[in-house]
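With one protein chain withheld, the remaining protein chains of the complex are depicted in position.
Letters A, B and C mark the chains as written, and numbering starts fresh at 1 in each.
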Amino acid sequence: MLQRFLMVVAFVSVTVIMPGFAVAEDPPPPLPVEPTGIIETLPKRYPPEWFLIQDSAFFHMSDGKVYVIDTSKETVGDQVQGMFNNSLMGNILQIPSRGEIMSIETFHSRGTRGERIDVLTIWDTVNLAPVAEVMLNSGDRFMGMPQRVVLHALNDDRWLAIFNFSPSTSVTLVDLDQREVINTIAIPGCSFIYGNGEMSFSSVCADGRMLSVSLNADGTERSREHSEPFFDSDDAPIFERPARVGDIAYFPTFDGQVHPVALTGAPAKPMAPWPLYGQGEEAWAPSGIGIDGEDDLGRIYFLMNPEANGVDGMHNAGGAEIWVFDPETRKRVQRIPLQEWGLTFAVSRGTEPKVLVTNPIDMSVELYDGLSGDFVRKITGFGQETPLYLWGSR
Amino acid sequence: MLQRFLMVVAFVSVTVIMPGFAVAEDPPPPLPVEPTGIIETLPKRYPPEWFLIQDSAFFHMSDGKVYVIDTSKETVGDQVQGMFNNSLMGNILQIPSRGEIMSIETFHSRGTRGERIDVLTIWDTVNLAPVAEVMLNSGDRFMGMPQRVVLHALNDDRWLAIFNFSPSTSVTLVDLDQREVINTIAIPGCSFIYGNGEMSFSSVCADGRMLSVSLNADGTERSREHSEPFFDSDDAPIFERPARVGDIAYFPTFDGQVHPVALTGAPAKPMAPWPLYGQGEEAWAPSGIGIDGEDDLGRIYFLMNPEANGVDGMHNAGGAEIWVFDPETRKRVQRIPLQEWGLTFAVSRGTEPKVLVTNPIDMSVELYDGLSGDFVRKITGFGQETPLYLWGSR
Amino acid sequence: MTAFFDRLFEKQARNLAQTSSRRGMLKKLGGVLVGASAVPLLPVARAETGAGPRKPVEQGSDTDCDYWRYCAIDGFLCSCCGGSANTCPPGTEMSPVTWIGTCHNPADGRNYVISYNDCCGKSTCGACLCQRDEGDRPPYRPDKTNDINWCLGTASASYHCSTAVVVGVAFDE
Partner (left out) sequence: MTAFFDRLFEKQARNLAQTSSRRGMLKKLGGVLVGASAVPLLPVARAETGAGPRKPVEQGSDTDCDYWRYCAIDGFLCSCCGGSANTCPPGTEMSPVTWIGTCHNPADGRNYVISYNDCCGKSTCGACLCQRDEGDRPPYRPDKTNDINWCLGTASASYHCSTAVVVGVAFDE
């Protein structure tokens, strides 16, 4: 039967696939024997058009995946560069100076049950293989929707700061050279990590203030200071997810304002808010998961929802457009209408920024031009289940 | 904002949902405070209309799930009775006399990497919770498409026989009372486990013979015997998945025949084959994953493909109909045309057999009446990814 | 109340008009620390029992995302997973740490305090994903957030599904 099948294939092939080729006429030399065991590698520095697509696999959380995707290519075969796993709603952070990607994840000895292990897995970007693991205190780490403000590099990329929520909140410092935990700093009433110079970080607090903690060279706490309250977390909440340009974090609010906060290495300094829409304009509001971004031109991006402003419960629904602002002039410089809908986006680095957006309707990702706002292409079928968070490669 | 929202809800509710009810008029007493911490339980013996749906999660294999589904119900809320996990293409076997479900699975200490652990996890059917675990020799167990012939209870349900493929083949015996491995028996050249009395089992061999191994009371091997060859695994292969009525296993072949093999406790005895289709009829052939079944009326079922007969590579494609035979008369007594397509099916116990079929087009499962052949209902949206194997509850 | 994940299972309708209203986002439950039998920390009046000839009333199906108790839920409904609105499916463990919502029961006109206890220890149920973010705040308000995995204080961090337990009548604000 095999022989018969091969004859059929040969017939079809010669007559259909290779009409001009006849086996009898002086065939070319045979294909050489190929080596086995070859594993591909990647460049240490990923090009700007590469993104990390964090598929938390909401229906199979222990099998989360992070895909490395070249968004400049047309086909899945050319787009997919590699993948690594991230288990149980973890968080990641690429640190280009180290050629490494930090990955916080959780395992149970029997998959969904048994002993719990929380670890920092360190992947090298060339081999996309784990090169080190740092055990973390079990049960401490923040386990929720992916965020940009859960992991942060400090001290010239020598330290990794990890936000914990158990639900008491703290920040764990890992020495990335020594591959060990050096300190855990309680930040009661405050959450997340906002870079604030090389030797301090800030957090946002339930009472509407910013906490700033400065560190000694050994990772111990040098000092802490709270700002004045600048928002009301009950009645006028901010999102915890700011766009960031230089020393200023731009925190969007549930009702379409922006609160700039200066993070210059000194204690965080909230500044006067300004609105994302002009008087008489439609009152949109940010909404979604990854709602915030910025580019190397100094512009800030927000995912905007036409119906979320003033409607309780709409702040995570996603949006129909991405709006781009010049934070200096406070003017909107670009609207990017999405093909269908957006849940999460990320902006690439470089002077020709591209915007990658998760379309939650079909769970594809879609690429847009950050300068023209034009739709470029849809990328899908690479194995994703729920691409909840996106990262431009660094 | 919350208050405003509640008012809106109240307004909508009173005017739309509860048109006849006015809050001011003598309200009923308030709802009582409800206890927390209550966990549901299931009957020890599952009703015949319950099925186990083995979702191996082909795209997330470490997060395989087995759903317990009441197929007699109309809605997802009524259908889903519970779920348990089964990791990395495992196999299961319900043993009703023990009130337990056996589950062979594999874990790595870091999800997809790290130390490998192969275990038998034993779930009790009432609590759907793990009650025991038996460690298995790492790397031995058969890891492939789910099968009915990988796990088998022996010795009055005191032993579980586990088929190993590493790729050398063997059978491990577990004492289910003592929760420990008692023996591993090499079956070189042969595969799978076919029940053959309480103290022996048979296997099918690459050379076309059946191997039968009889056991002593301590689980050691008493004797083994090979049958004469009865099929050609190159040119006229049988499927390894027989329908089974009493002491006879009916092995279908790639070309639409059936090889009955007597398994009476004595060495397996192959008998004369007969065709699944009559002279002049369309030459269909079995095809799919779970292609075999039987009911308590003594009838045997096969999933049939109209194009697979004589076409190399079509034996796993699934089928368009299920054919039901009376093995005594060798007559087809029922055709069950499927709504769309079938990949796997299972037959319920009892005198009114129902047939549950995986539809691979939309990954739903569909219920059919085994007596009339009528389509009953589609069951979907219960969280399944790839329901590769189905089991009627026992 | 349309969670966007529903779209994974019913991909027919794709026009923006149908997708732009009240789309939900998937997340898990959040909240304040409430022991399984502790008094909730939010203002709560314990409901009276047996107060007259009429019986307490509710209506609607607890497998519908629109069900009144689910006003602040976010996750898979345990009532679609082998549990019910206030019980866990077989073999899971109910989290003692929960996020509390205040929902209006249209059948009796009262507001109730609802405790959204997660059921943990098996992987996601996957059925009846329901997201209603009413009153939700970012995780810097742990008492009001449903953005995180509330399988805290349980043997396993694996989230399976979410319940909505009545723990009292809410005081009027």
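Rule of thumb we're sticking to: a residue touches a chain if its C-beta (ideal position, glycine included) is under 8 Å from a C-beta of that chain, and two chains touch if they have at least 3 such contacts.
On a predicted model such as this, the values are computed, not experimentally measured, just so you know.
Shown chains touched by the missing chain?
A, B
Which one touches the absent chain: B:I39, B:I53, B:L93 or B:V204?
Answering carefully, the residue with contact to the hidden chain is B:V204.
Quick one: which of A:F84, A:Y368 or A:Y389 touches the chain that's been left out?
Missing-chain contact among the listed residues: A:F84.
Per the definition of touch given earlier, which of B:Y46, B:F84, B:F201 or B:W341 contacts the omitted chain?
Considering all chains, including the one not shown, the answer is B:W341.
So that we can see where the missing chain sits, which residues of chain A does it touch?
Against the missing chain, chain A presents residues 2-3, 5-6, 9-10, 12-14, 17-18, 21, 23, 26-42, 63, 65, 68, 75-77, 80-85, 123, 126-130, 380-384.
For chain B, which residues lie in contact with the unshown chain of the complex?
Considering the whole complex, chain B reaches the absent chain at 58-62, 88-89, 106, 108, 111-114, 116, 139, 142-145, 165-167, 169, 190-192, 203-206, 233-234, 237-240, 288-289, 306-307, 312-318, 320, 340-341, 343, 360-363, 386.
Just so it is clear, only the chains that are shown with their structure count from here on.
If every chain is reduced to the average of its C-alpha atoms, which one ends up farthest from chain C?
B
Can you compute the centre-to-centre distance for chain B and chain C, using the mean CA position of each chain? Integer Å is fine.
One centre to the other, that is 34 Å.
Compute the distance, rounded to whole Å, between the mean C-alpha positions of chain A and chain C.
28
Can you work out the whole-Å distance between the CA centroids of chain A and chain B?
So the centroids are 40 Å from each other.
Residues of chain B that contact two or more other chains, please.
Those would be 2, 5, 63, 85, 130, 383.
Can you list the chain C residues in contact with two or more other chains?
122-124, 126, 134-135
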